[in-house]
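Here the complex is missing a single protein chain, while all its other protein chains stay put.
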Amino acid sequence: MEKFLKMKNISKLYTGVRALDDVSFSLDYGEIHCLVGENGSGKSTLIKIISGVIPPEEGAEIEIEGRPLDISHFTSKDSINNGVHVIYQDLSLFPNLTVRENISFNVHVEKGHKLVNWSNINEIARNVVKDIGIDLDLDRVLGTMSIADQQLVAICKALIGELKLLIMDEPTSSLTKNEVDSLFTVVKKLKKRGITTMFVSHKLNEILEIAERVTVLRDGQCVGVYDPDDLSHEKLTFLMTGKKIEYTRPDESVVKDNVLLQVKGFTKKGNFKNIDFDLREGEILGITGLLGSGRTELALALFGINPADRGEVVINGKKVSIRSNGDALRNGIGYVPEDRLELGLVMPQSVGNNITVTVLDNLLNSINMIDKEKKRRAVEKGVADLAIKIPSVNSAVMTLSGGNQQRVVLAKWIATEPKILILDEPTVGIDVAAKSSIHETIKQLAARGIGIIIISDEIHEVLYNCHRVLVMRRGRLVRDAKTRDITEEQLFQIVNVG
Amino acid sequence: METKGFINRLLKRNEIYLLFVIIGLSIMLSIVNPNFLTLENLFDILRSYSFMGILAVGVLVVLLSGGIDISFTANATVAQYVMAYLLVNHLKMNIFLAILIPCVIGVALGGINASLIYFLNAPPIIITISTLNVYFGVLQFVSGGKWLYNFPVWFRNFPKVSVIHLVNPEGIPYGLSILTIIWIVIVVCTFFILRYTTLGRKIYAMGGNTEAAKRSGLNVFQIQMFVYCFMGLLAGVASIIQALLAQTVAPNAIMGRELEVIAAVVLGGASLAGGSGSLVGTLLGVSLIATITNGLTLMRVSSYWQNVFIGLIIIISVSITALQRKAVARRVTAVDVEE
Partner (left out) sequence: MWKSEKYKIKNWFRNNRELATLPFVLVVVFALMSGLAPSRFLKGSNFQSMAIQLPEVGLFALAMMITLLTGGINLSVITTANLSGIIGALILKTYCTPTDTGTITVLIMVLAIVASLAVSLVLGLINGFLIAHVGVSAILATLGTMTLYDGLGIAITKGYVISDFPKCFLYIGTGTVLGVPVALLVFIVSAYLMSLILARKPFGLSTYMIGSNERATEFSGVNVKGVLMKTYLLSGFLSGIASIIMTSRFNSANAGYGSSYLLVTVLIAVLGGVDPFGGFGKVSGLVMALVILQFISSGLNLLGVTAFVTISLWGTILIMVMGLNNYLEKRRFRTIKKGFSG
């Protein structure tokens, strides 16, 4: 059986870096394939080459449907003409236009079309949606729809014109379990029509569920192509990083008896109801659950940005009122948001400014001005404490690597000498090797006596890094257990099935 | 079933509330002064506001594309002055040239805006603030600030033309002015462009998501060029109308009214960020401002208070929009809590 796509000797060089090194890659007709690799492994470069955005080095051979391509003249338009469509994480859709117009948008762009034939647009959109069997309101303005629905619109859009290969970059990162299932149903329908799907993903559960073959890239080289049945979490990590990472359960002995935080009857309309839990000094508490279960809303209530309607918060035995982010900070509560880029750091500003923004009031001298020495020392301490690698404290944070950026985020909160630190998805989007390093740092922080709350989607991360776990569903707390008393399968069941 | 959905969608649109406000205000005003809701008064308002109305259409199109233009008053001033100068001094001018010249100048100045914005990759607000001052400064320098008047007879008579001739109780004729007709024609043409040409849809697309627009292969430069040149064209046409209405042309007559026009467009629901806004909304925004100012005059409130009311309306309107946006955001992020 001919392969749909055959690529050989694919290399790509940038000044001093081999993004891809003699990679071979192939796709069968109608297969569902997953491409896995760390940041810098070359997976986005590979996709850009397949979609014609950048050319490979000389000597590369690419065949689509048995026909060799002229790589020196292969543009993204050619790629689209060959039936290859890429859906990036930002979806490239127009939030102010309706679904029908978004789906049929490319008709506008085709040459020679000066006037809009609305009945044509309507028909095209209606047919595609009916064909693939999705239920979408064609008149809805895209921006008012959920990300999951917008993604379906993006897929419909790709189906206009002949779609042969659909490439999706991390399609499930913001989807709930139900939405992921809907997406996979659509992918299977595509398969039935002979369309090949490839996606880039790092979510092991989903890879195992939907992929038929998995290609692993590491440092620009192809490590191998595998059958998902042969893969486990540990094996995949090993293939992606080349290292065996030891997963150890956290040390119970660091947990002190002192109850640091008590939350009673915490309720906020439309967010969560009657949440009760304790947190001890040195304890790492994991909160897991499906997307939309209210975990982040709960965290933001503790942090004062989304204050609760009712309930008590007791810190070290004293009742406190948290109605603003200032209240939270004064009571020693810190929050590290999931969206590092948009909410965790001020990207264009320097490392120094980012580290000290949380403690500006602590840097004052006797006449209430910020003391330059104090500031310098605070920054140096933060950098040293968390081993942040930077050329200068004045470098803008956006020039740092993802792992180092996450360290700056942690540094700025450590500087506040928090009693309680809430980390929302602390390792999302970070490479596996860097992940375990962050986990180590978190464990060290707990050892210092800080009470840590980790919100995470990944059951594995919660089990191996937390002393206790809370499961939330639909705004309620449904389970509170010690991690050593519960297995991965049990936890998976509680979260996904109930 | 169909109509219910239609009505629901209609109610969700901001323009409806604007319409209610205008209707409400009109009713109140006509109680205070019955002369307000007369056809004669309405035709008169439509005539005087054609100038602002045409400019508002141009501003809307620019805003839809994600840009902004604050130089259109200077643009109009230059176009108007050149036309007037030629009319007053070179009697061989005819109607055709009188229309053509301001339009060409308007398009050219708009084209300069578009080029600067594209090639310098600079924020349109800063570029157009600059060109506003350059265009106006150069005109003032070259013209010496001289007022122009004494237009040819046909120029003086044209604005008196009206369609639909009626006579009021005192025997004075009135009617729907030809100037208003010009405005209406422009509105209809713009509606057609925005809704039925691919260019119009591309303008909306670019305003909604510039990155995606580029990736979809849209020629950003072309679209921007059209949008700013269109604004310039409308500025040219509007300047002719203003000259016809005032029958004198002074270099500083139009200047200073930029923010007033932008306020009308924003009141009508257009977003400064781009991608959303409608002609209906813009017309309603202009109508609201017209209603207020005209209403104030009829209520014998001195014109000194006009800006106070307009300022308050702007503040209230944008505040409501902002609060609405916050409420929507809160609804979108709600969790389906199990009771």
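Should a chain be cited, it is by its letter among A and B, assigned in written order, with residues numbered from 1 in that chain.
Here is the rule we use: a contact is a pair of C-beta atoms (placed from the backbone, for glycine too) under 8 Å apart; a residue touches a chain by one contact, two chains touch by 3 or more.
Quick caveat: nothing in here was measured; it's all calculated off a predicted structure.
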item: Touch with the omitted chain, as defined above, among A:Gly66, A:Gly317, A:Pro348 or A:Pro391; value: A:Pro348
item: Sole contact to the chain not displayed, among B:Val185, B:Leu259, B:Met299 or B:Val328; value: B:Leu259
item: Option from B:Ile16, B:Ile315 or B:Val328 whose C-beta touches the chain left out; value: B:Ile315
item: Which of B:Ile16, B:Val32, B:Leu100 or B:Ile126 contacts the chain that the document leaves out; value: B:Ile126
item: Subunit A residues that touch the omitted chain in the full complex; value: 12, 14-17, 19-20, 40, 42, 44-46, 48, 54, 305, 324-326, 328-329, 334-335, 337, 342-349, 353, 356-358, 360-361, 363-364, 368-370, 394, 412, 416
item: Positions on subunit B where the hidden chain makes contact; value: 116, 120-123, 126-127, 129-134, 136-138, 140-141, 256, 259-260, 262-263, 266, 272, 302, 304-312, 314-315, 318-319, 321-323, 325-326
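Here is the rule we use: only the chains that are shown with their structure count from here on.
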item: Whole-Å gap separating subunit A and subunit B, where each centre is the average of the chain's CA atoms; value: 45
item: In the complex with subunit A, residue positions of subunit B that touch it; value: 9, 195-202, 204-205, 207-209, 211-213, 215-218, 275-276, 330, 333-339
item: Residue numbers on subunit A that touch subunit B, as the complex places them; value: 77, 90-97, 101, 105-106, 108-109, 113-116, 118, 139, 143, 269-273, 292-294, 297, 473-476
